[in-house]
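Below is the structure I would like to discuss, written out as structure tokens.
Each chain you see keeps its place in the complex, though not every chain is here.
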Amino acid sequence: MNQIDKSAKICDDVVLGNDIIIGKNVYIDHRVIIRDHVTIGDNCTIGANCILGEYQADFYNNRTNSIHPLIIGPDSVIRSGSIIYGDINIGHHFMTGHNVTIREQTSIGNHCSIGTLSDIQGKCKIGDYTRIHSNVFVSQGATIEDFVWIFPHAVLTDDPTPPSEILKGVTIKSFAIICARSLLLPGITIEGDALVAAGAVVTKDVHQYEVVGGNPAKVISDVRKIKNHVTGEPVYPWRYTFKKYMPWEGSDYDTWFNNK
Amino acid sequence: MNQIDKSAKICDDVVLGNDIIIGKNVYIDHRVIIRDHVTIGDNCTIGANCILGEYQADFYNNRTNSIHPLIIGPDSVIRSGSIIYGDINIGHHFMTGHNVTIREQTSIGNHCSIGTLSDIQGKCKIGDYTRIHSNVFVSQGATIEDFVWIFPHAVLTDDPTPPSEILKGVTIKSFAIICARSLLLPGITIEGDALVAAGAVVTKDVHQYEVVGGNPAKVISDVRKIKNHVTGEPVYPWRYTFKKYMPWEGSDYDTWFNNK
């Protein structure tokens, strides 16, 4: 039995499975496929050709789609072509680019975004207000806390001695910045306020405020020494200089923090 | 009101919006979605599952698709699965691979190609006869002139102090060569006839004829010293040794240049 709010607009070529809940004012574009046990919160937009609650191994093994719930929180936008599995819980104000894949046993907090082509391999935990740009590879078991930025083509790995079955996901703590096309080796921890420079190959843990770069990455600076290229003012910790998309967008970080 | 030439062949499962112009002898394959204000020139082929004139932020904000024209010039081939936004003007003889995304406020000249999975983030200017291979990431504000080659998995960045809103796109001048999996930092200029080696992380401007490689990239050679591995002849500037797809394909660069 599906529960679809009357205010939802669903294109007539959408494929609907069973046990689907669709909230108020949801828009589901052409040729979306929604399999079973999918919940879509109020005001969400699901772009064309998306597949929600995509089949997992049990379906390929025996053509039976077991119960793998997918919950997408309200006010989310899933752009066209994205594929999201079940056994996933996503908070509100989530946003994806195009052709994103998110695999099973993953939780994603509120106000997150995941860019075009990014590939979340499953068994991941992503906090609130974390923004992952285009074509980022997040391997299994990654823990990414709140307010983390990951830029295009970054790769997070999980296998210290490939091929093996003893995986060690990466941990990225709140307010860390992982720049474009960097690579994090298995089990690495990136502490908060650290910055991994573009192109870095990170083989060791990175401490708070450290800037690491190169292959293998070495400490090359302290984030507090980095100046804005136009204003000459310090940039980091970025929560004091950047507000867009953030809960302190209307005020500043300290005011928000002290009032929360 | 749509204007569709009678010679166009459009599969009957194609979704058509409004204010669409489709030229002579166009072929539109299964399940293409064409939103509003899209013009497709004569003789184009649009592959299956493509989305043309894809929705932008205004649609997600208020479910209204404002006027964002997309023009695709004649004799172009858009391979299956590609997504092209509006506010884009593309010249003739354009070609894409599969699952390409091209975002808004972008102009692309004549005779260009963009390979499978490449992701053009918008606000970009691409000249004529420029060829971008598979899975290249072109960040916002990039300027890529004529006759530029960009090879697979190259990444062009735009944010000197991420996250910020003061972006500096990359500039790549005519006849430059950007090899596979190289990385260009924000605001970098690559001069004509320069070559960025595979895997390079480019942190400074690159001058004419320079070959740069490594992380961070250093000058490692002069393109004029590079010999073909079979013939032993000089290879660069490549316009004197390579003709395929080029306007001098039937003669040579100087003859073409002197007659144009």
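Per-chain residue numbering starts at 1, and chain names A and B are given in the order in which the chains are listed.
Heads up, the rule we're going with is that contacts are C-beta pairs under 8 Å (C-beta built on N, C-alpha and C of every residue); 3 or more make two chains touch, one makes a residue touch a chain.
Since we're looking at a predicted model, the values are computed, not measured.
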Assuming all chains share one sequence, and 2 are in place here, what does the full complex add up to?
3
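The rule is simple: only the chains that are shown with their structure count from here on.
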What is the distance, in whole Å, between the centres of chain A and chain B, each centre taken as the mean of its C-alpha atoms?
27
Provide the residue numbers of chain B that touch chain A in the complex, in ascending order.
15, 31, 33, 49, 51, 54-55, 59-60, 63, 81, 83, 99, 101, 117, 119, 121, 135, 137, 139, 153, 155, 157, 159-166, 168, 183, 185, 187, 201, 215-216
Show me the residue ranges of chain A that touch chain B in the complex, using the header's touch definition.
27, 30-31, 45, 47-49, 77, 80-81, 97-99, 116-117, 131, 134-135, 149, 151-153, 177, 179-181, 198-199, 213-215, 226, 228-230, 235-236, 238, 241-242, 244
